[in-house]
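The complex appears here minus one protein chain, its other protein chains still in place.
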Amino acid sequence: MKRRSSSFDLVIFAIVATTLVFLLAPLVVVVMNSIGRAGIASFPPRELTFESYYAIPSRWLTALVDSVWLGIAAAGLAAALATSAALALSRTRLRHGGIALVLLRTPLQAPSLVVGIAFLQLYVWLSASSGVPLRGSFVGLLLAHTVVSIPSVLAVVLARLNAMDSQYEEAAYGLGAGPVRTFFRVTLPLIGPAVLSGVYFAFLLSLDNVPLSLFLASSSFPLLPIELFTSASFDLTRTLYAVATIVCVLTTVLTTVAFRRLTATLVTAAQV
Amino acid sequence: MAPLTAQPMLQISNVSVRFGEAVAVNDVSLTVAAGEFVSLLGPSGCGKTTLLRSIAGYVFPEPGKVVVNGRDITDLPPQARRIGMVFQNYALFPHLSVGENIGFGMAMQRRSASEIAARVREMLEVVRLPGFEKRRPGQLSGGQQQRVALARALAFEPQLLLLDEPLGALDLQLRESMQLEIKRIQRATGVTTIFVTHDQGEALAMSDRVAVLNAGRIEQVDEPRRLYADPATAFVADFVGRSNVMAAELVANGNEGAEVRLANVDRAVPARCSTIGPGQRGWLSVRPEHVHLGAEGAFFEAAVEGALFLGTHSLVTLRHGSGLRLNAHSTRSWRLGETVGVRWSAENAKFLDS
Partner (left out) sequence: MKVSRNRRAAGLLLAVPVGFVLITFGSALILFLLESLHPSTGMGSSGEGFTLENYGRLLDSYFFEVLVRTALISLVVTALSLVVAYPFALYVARYAGRFGTICLVVVLASHGMSLVVRALGWISILTEGGPANQALLALGLISHPIRLLDGNFALVVGLVHGFVPLFVLILYPVLHAIDPAFERAAEGLGASRMTVIRKIIWPLSLPGVVAASLLCFAICMGVYTTTALLAGGRVTTFPILVQQQISVVMNYPFGAAMAMALLVVVMGMTWAGSACARWYAAIANP
């Protein structure tokens, strides 16, 4: 069989290799540009230097920290809300469960630009009618990012709960554990990996969501994707590529750490 | 029989369970004495697992009453019932060690760590897995998981032990040794046990009494031997052990015994029956081992349609000209198509009106 299909293997391997190059090329170029001495346009870089990293303005570092902090807060809050909803939806048959599920999923299906503008309208109206200044504030951003993060966590946690036998929870009840102790001692340890991969997806989505934050961020709470986006539209400096490289490395490290969990989740999600 | 003077350990009265339109358990009553081992036996979908789950508190009867040890627990949630349950797939918590699994119920009662450790050790002795505390459920074989599940259900000193088809996931050989093992552990601890199974051999071998369920109702509750020898209904006759169940009509019922006419067979045959008047339609049940083959005194003749050699005997399938089929055990060999006489003795043929 191997003999017969060697040309097939060769063709498919060529396709796969080309795809890998295609996927990785822009990331490699970003890293190279951040450490090359010559201008952006010259590739490959001749001399290597980390100069551009020292030149990163502190505003961008603040924005990076702010963005990470916002991402963690939004993904964490979304994890709590989504897990709560997933428990209710998977363990009891509620009358309006279907509608609730559609509602909770909508913010991720809607274009982020539309969600961002809708939140802008809400905040403008709120500050005009009651003086609550949510636009440009951390809380304002947190609310919008949490709403968009809920569907990512909900999808994986619900898939895990539906695939998981409710006998574990029943066994815990039978052994004398109430609902709260059953959740913390049995359910949560079993769905924990799924919650974490949901948080991972939600965090990365939040860390990068330009259209959602475009109208909601302000100079008082700068966000990295917005800063990068705005300066990329004007001027391509090597410092810009240096910050982009930091984001790139951060994402890759997160993915590598989470890899085992993620593939397990993928397979579970497919079985449902 | 269970002593009727003592207070029953479990008393189920007129329990029905509905899932929307479907009635899973239909007006079931059952009383179980302390220390008794009772099986709920029936085909899949007969409501036996639902009945068990209503005792454990995972489904709620409407209407009906469940009383354990004199206390009405019908409306209590499972965590307040103190009833040990072994699930079909064991449901051992995969993230906890064997010791933590067994000690879970006691930890929920906030017992001291040393007391829990001692009890876990004791339970592992009982189920013959000493020193297994630190293992994970995933590292155990099916039979070992079964023992741990049993130890977990018993460790917190439950009032009742419920077993939901616990042997279904094991292979045949292991199943037989686990039957003996469960029986031994039950005797050693003296715990009142309800055992759900669809395997009649399992139920007959292990139980003090067996309740046969069909379509949400209890057909008969009796000791294994009586259940086999004296089935109350056609369903029980066919489900418990194999039986030839033939449509019949009672023609005479006197002191010398009863006579029934088999549908389409032009002859009355002797039977045994309780007080039912002639003209009654019903079923005649004769077990294959009680069907005698041979010309002498035959009621009617039938053709040999097939024979399976089973070692100690052959299972012979016979066909009467009317289309009636019946099975018989025989120690000699038969040619296909051969005609043979069929008879049985009256005490082995029971007429059932339902």
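The first chain written gets the first letter, and so on, giving A and B; residue counts start at 1 in each chain.
Keep this in mind: a residue touches a chain if its C-beta (ideal position, glycine included) is under 8 Å from a C-beta of that chain, and two chains touch if they have at least 3 such contacts.
If you're wondering where the values come from, they're calculated on a predicted model, not measured in any experiment.
Note that of A:A171, A:L190 or A:L204, the residue touching the chain absent from this view is A:L204.
Note that of A:I35, A:A63 or A:A82, the residue touching the chain absent from this view is A:A82.
Of A:I35, A:A73, A:L104 or A:A217, it is A:L104 that touches the chain left out of the display. In the full complex, subunit A makes contact with the omitted chain through residues 1, 4-5, 8-9, 12-13, 15-16, 19-20, 22-30, 33, 40-44, 81-82, 84-85, 87-89, 91-92, 94, 97, 100, 103-104, 106-107, 109-115, 117-122, 125, 143-144, 146-147, 150, 179, 200-201, 204, 207-208, 210-211, 214-215, 225, 228-229, 232-233, 236, 240-241, 244, 247-248, 251-252, 254-256, 259, 262-263, 266-267, 269-271.
Note that only the chains that are shown with their structure count from here on.
A straight line joining the Cα centres of subunit A and subunit B is 54 Å long. Subunit A makes touch with subunit B in their complex at residues 165, 167-168, 170-178, 181, 185-186, 189-190. The touching residues of subunit B, counted against subunit A in their complex, run 56-58, 77-85, 87-89, 91, 93-95, 104-105, 108-109, 152-153, 156.
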